[in-house]
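Mind looking over this structure? Questions follow.
Heads up, one of the protein chains got dropped from this complex, but the rest are sitting where they should.
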């Protein structure tokens, strides 16, 4: 089943949702949001795309299997967790750049951590849903 | 002054949502309910959001409110279309006083594809079960 | 002394994996171990006879008071010599007996293991170390009884023996620990001084009882005796060694060892007397009906063990000396008879005494050995057995007046049985006419018949020079049991007295019984009819009922229905929590502290509950999914009302995704059908409501507690200043409690991989498991 | 004098609450799943309204972020339902 | 309002328990989800709900100026929600697989492991 | 002592798992990574163990926030001992899996999940924060779900449904308990909670809260009447998986129970009685079940239940000696139960079945392997001087001094039934000749020698460990003594976490 209307709409909605998910990710430290919700929204964007265009097509856009996002995300967040050990600090300690960066604000290990979470969440949700969808 | 404008806007908004809810309760068939709710709720929520935009002096709130309205306008018809067509496809009955159903028999049962010309349709109209279907669970 | 124990253990440990490497021709080295150990202990005789005890202490688990404490006194030495001496004989004997057997190496490994364990038991000066070795004897016995593991009887006998001795073992452990607790030490030599403390303690009966069970099971006392005849499924050297001469005497050793600690008390003495007395008479009579040589020997062994228990129960110096002597006497002749039986079995392939006759013609040296044993067992004057018997009557006769007669009568019955049984085993196969099919029977290697002959001759020598024997070890053994100077000299001749008369009478009656009694399968069958009430059957029946009960119990509780598990868990929780709530008293609600109610909240809650109602009652799957979403969205709104935007966002997105998932997966399933009866529905509803009510009440209770918020206010104050975040929830998630989040993503990842593999992976039939 | 706050509290929010409850009656009644789905959709839309009003009322613009999320992804649920109601018919 | 939440908690737990006592696998799943929701609201309620501001520090300030909701229960529930999602999605798929194998939604039919030799 | 490297074992496993995920579908690489990671984990665990032995309780404030504001990790002797044992079991199972498991399962993520599971266990043992503990519990259960269902056939999946449902129920109780605990104390740091809970006026509320934890952990540790998931599922997964489960999972429940009871809810008389009743009934339940089961792994499953009762009984008495018994038993049980399920896997490899009636002849065909197995079996039974013997002494001792004669009787009964069923199993599986009509499918004989070795090596290794525990009991007793002291007097733990503030 395909709907031309949905397909067309998805073309605008996919980038909007992705944008929104970045937005949620980046501002999480200051406002409601964060890696989790961001990741979920990004995943939902792709899920929507798969509803409109078929999972196979969405997989083509993604190019890589969503499963491969999981180790990448985990590695990013784990590295940001253990990085402080190099400075003799306990794991998870927030490390911050001295100067704030425009737009994003302060960049610290927390952001990388959140980025890892974001990627993991996308990978997880898409893996789950696409695996099921492709089986049908 | 602003207060009065806000009161009016919010009242209209709230009322249209109320009408939408009455509509969804009262309308005799699914398609009419759908038809009513999409419009009324979008308007109602939109008005309430405009209230919010006015209330908060912040630019960010205004832009947020506009964004929400924008998203609602994009998504509500799509949702309605999706659920409406699947309702039709699964044989959700039309109201008894429905004047005409030009969609009847236009679906290709095999592929779920919708034909635009009547002669290409595979199912003759007399086999169309949609209307006859009783008002029951379509699980 | 430690090395004597370890030698065997280590050799055995090496033999099991590497036994196959040892060629048969090197196997003559194996008996050297018991020989050397025997010599080692022989060399200690003078020291011990002089009244000195050897003590050795090696730390093992000092913090538990369990150490490798060894102590060599008269009793230990007696047993150590028995173990190593008879061990020597058995090792030589078994080498030939089992020649060519595939598990030759393993057999000796087990035998060595056993020997060391047994040495450990008798040498240990620590009750827990003693127990360690005690259990090792059970285990090695298990392996030896089941040595012919192809045979079903062997296996089941091994299992029975292990069950009974194992059960006794655990009782013993409990008893030993309790005794240690009460006395405050696990060291046996220190326990002697706690005698009064222990006897005065209210738990004394429990201690004694537990230790009794341990000893009685091991020493095959009624009603635990039945494993021993079964144990005769073991190869004959094993029967000779473990089940007559040594292991079964471990129980006797234990009783003897603890007599100075726990004895001297009516409970102790009477129990031993009653149990021992009954066992000895019961088994002696039983022995007369057996047709299997080993069966006869088994029952006569039980009888002898009963006798020993009985003597220990009498507790008089005479009785103790009698016991000390009888241990030696019995070991010598019984091991001998078993080895003879083994030879007969080996050569004629039968042990049926109704078939065996006239073997003296073909197995003459064996006959001599058997004869010596039979005479010793019969207690013919000038044999060592005579001295034993003598002492027994001495003991019973000198017991308290009004008991003496009864006890002596019991002893006579037993001895008559034993005389007859000894003759049946030792004479019957050799007398009479040699059946034709036994004519080709020939004498085995000398290594098989020399050991029994030696033992027989030893019995004769001991009988002739009892004083030497007595001075050398029995006296000290008796002293050790009595924990005092018993000061009795063994004599061959006490002059004409009551005792002698009784001995002769016993012998005469015994011979008569032997001549008259013609055991046959028929008679055996007649006796077997009483088996219905025999302990073995009773135990079996108890065992069966336990099995039935466990089957019922297990299937009742674990019946395969998830909902029944759930309801049990929930009801358990309800009972527990309801009780706790009940005792916590009434709940007061402080209305003023509650936040005010508003309409929209009521509305949202009403919808939530309505949706809940739909879920519970609907028969449409998709409807219930829709309603679940509604609940999620209502909760999302409540999070908004209570200032939790992050939660609301997450709840909403997750809820939407869950809905999508549900819809993706479940659309194919049929709708719910009403599968349970009305009553069950009502019951479940009650249980469910009860749980909800309890949770609500608990929540109310908790609400009354004043809250402490120093942690959350710390977050509020420092979120931005220290953690550079203004959204405190997010700051908690990525900083304060970031580790939680880290592993939460791991949970998500695992779930995703799980889903992926659950759907994708299909194993081929060949890859099952 | 009725302030805007009290007006919101005692007029607008109750109206919205009543609306949601009425929609819920439709959800309760059905009769078909599609009816329930659109009822759910309307509940969420109304929820956006409620959040908006509540954020005005409590002066918390932050809460509008939740409304954005609702507006953006609520229809995914409806799409999913629609998609599979149709597919279910197929099997 | 606390009382209302108390009732909600009670009924969510009740509903959850009732559903896990049913024979249907889907109901089991729904029951688990309800129990999860009930637990979340319980944590939320017992963490002392506040109708103040969200635990987000105002842009202009560095610390809170007025009453704010306790952020800890929120963080806990957030974690719990995500974990429940992981468990639920796995459970849903497991149910699907079991359904495909057993061809029944009836939990009482899941007795192969009690009977079959493995 | 602050030590920032407490979590090293956790991160070793985490990185191993991540690396394996990056080498998705490269099974050879994954195998090497798994064994390598496990061994590194073991080395790290040994280092941690020896550090705590020399320096006392170590703590680490994650994210550098002082307790109780951040999540604190605490390495006291109990924790590191369990970490060490988990590592030992982990190495064994890792090696065993690398040869025994089908390649298909490895292709679909067996190894990463296995390492996640071990990681979760490490985390659960090391964390000092109750909610963090919950998170690790979830890591553990979700990975156990996945491992149980990986490539599952019908029966495995059906068992997994029950396993899952009841474990999630346990989580629910646990989480509810955490919610209430936070409600009454306002803290999640266990040491801090321990301090604050003393200030709670309504003591019965504390009791109610403790019930949630007892029920939650009770389900996890499979005590009566909450044990049902275990015999429904433990016999279903592949043996390598079952070994991890059998050795470690229920023990986490016991660990958590010990931790929570020793720190937060110091047992009152009611709790003690409750636990004692549970313990006795658990022993009886497990023993009864074990008596009637004819499948090796079902038998083992019920034995797990039975022996959990031993440990719970020790907790119920809650004296130093009893806790020494429990902890010693815990140490013993982890090693032995892991080995037992590996043995079950080996038997299956040898004979293709685990039904005792269809088995037999193993002693004849594989005498040395059989005797190796015998050592483990007797250790399980508690034949002295093997590892299972020593803890029973403590338990008996204390049950007598506490006058818990029912428990002593149950202990005796449980021990006896264990002895009986194991001896019966030995007789049926090893001694008896296999039934004629069964065509034995020996998948072990055709294996390459190095694979055979790899399959036996873990069993021999664990057997060595249990022998070490048994013969060098003094060392273990010293450790358990230390642990018991720390448990009975929790001030050292609290002080290590909260610093001098507590005074």
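Think of it as A, B, C, D, E and F in the order they're written, each chain with its own count starting at 1.
Methods note: a residue touches a chain if its C-beta (ideal position, glycine included) is under 8 Å from a C-beta of that chain, and two chains touch if they have at least 3 such contacts.
Basically, contacts and distances are computed from a predicted model.
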item: Per UniProt record, name of the chain withheld from view ["Putative monovalent cation/H+ antiporter subunit E", "Molybdopterin synthase catalytic subunit", "Ammonium transporter" or "Alpha-ketoacid dehydrogenase subunit beta"]; value: "Putative monovalent cation/H+ antiporter subunit E"
item: Interface partners of the hidden chain - shown chains only, full complex considered; value: A, B
item: Sole residue of A:16, A:79 or A:95 that reaches the chain not shown, by the stated touch rule; value: A:16
item: Contact footprint on subunit A, counting only the chain that is left out; value: 3-5, 7-9, 11, 14-16, 18-20, 22-23, 27, 57, 60-61, 63, 102-104
item: Chain not shown, touching residues in subunit B; value: 15-16, 19, 22-23, 26-29, 31-32, 34-36, 38-40, 42-44, 46, 58-61, 63-64, 66-67, 70, 73-74, 76-78, 80-81, 84-85, 88, 94-95, 97-104, 106, 113-116
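In this section, only the chains that are shown with their structure count from here on.
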item: Most centrally placed chain - per-chain CA mean versus overall CA mean; value: F
item: Selected pair, greater C-beta contact count between A-D and D-E; value: A-D
item: Centre distance in Å when subunit A and subunit F are each reduced to the mean of their C-alpha atoms; value: 36
item: Subunit D and subunit F: spacing of chain centres that average the CA atoms, whole Å; value: 48
item: Residue numbers of subunit A (touch at least two other chains); value: 1, 6, 13, 16, 30-33, 36-37, 41, 44, 47, 67, 70, 74, 78, 91-92, 94, 124, 128, 132, 136
item: Multi-partner residues of subunit D (at least 2 other chains); value: 16, 18, 20, 30, 33, 37, 58, 60, 62-63, 65-66, 68-69, 72-74, 76, 79-81, 83, 85-88
item: Touch list for subunit A against partner subunit F, complex; value: 67-68, 70-71, 74-75, 78, 82, 84-85, 88-94
item: Subunit A partner contacts - residues on subunit C that touch it in the complex; value: 645-646, 649-650, 653-654, 656-657, 660-661, 664-665, 723-727, 729-731, 733-735, 738-739, 741-742, 745-746, 748-749, 751-753, 755-756, 759-760
item: Of all residues in subunit A, those that touch subunit E in their complex; value: 30-32, 36, 124, 128, 132
